[in-house]
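Below: the structure, in structure tokens.
A single protein chain has been omitted from the complex, and every remaining protein chain is retained in its original position.
Moving on to chain A:
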């Protein structure tokens, strides 16, 4: 996903406060596809993000079992990774996915919501490195794990 214009949400003050979370939440939930999947931003800041997605029969990949399609889990992980990059203290002006690899460890349990947690663990002038997990409502083994690289857009005319 390509991110722009979210910057102000994260970097106005020091600590992550409720109003910033609310601003970022409104921004992400206004993305048409994020809205279509019912994504909800639970936490964001300091290069980390948590986004959940409710179980929805329209997202089923196997009608015999009711298991959610991997593609919907990919969309959730991609969104969560991008949000993590945007919230990094280095304050990129925008970011876009270069590459995203997802490993599907097990089927998500039918009826349960899926929560992705992403961490931007390293950032250079040009590239952000991200890892993420997706869990259903069971503790322990994640449904999927992801690793990705993202572009780092610098603010126009910014010397930093």
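Everything that follows uses one rule, which is that a residue touches a chain if its C-beta (ideal position, glycine included) is under 8 Å from a C-beta of that chain, and two chains touch if they have at least 3 such contacts; residues count from 1.
The rule is short, and it goes like this: contacts and distances are computed from a predicted model.
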{"item": "Identity of the absent chain, which is to be given by its UniProt protein name, from \"Cobalt ECF transporter T component CbiQ\", \"Thioesterase\", \"Menaquinol:cytochrome c reductase iron-sulfur subunit\" or \"NAD(P)H-dependent oxidoreductase subunit E\"", "value": "\"Thioesterase\""}
{"item": "Touching the absent chain when the full complex is considered, from A:75, A:118, A:132 or A:152", "value": "A:75"}
{"item": "Interface with the unshown chain - residue positions in chain A", "value": "1-5, 30-36, 57-64, 68-72, 74-79, 82, 96-104, 107"}
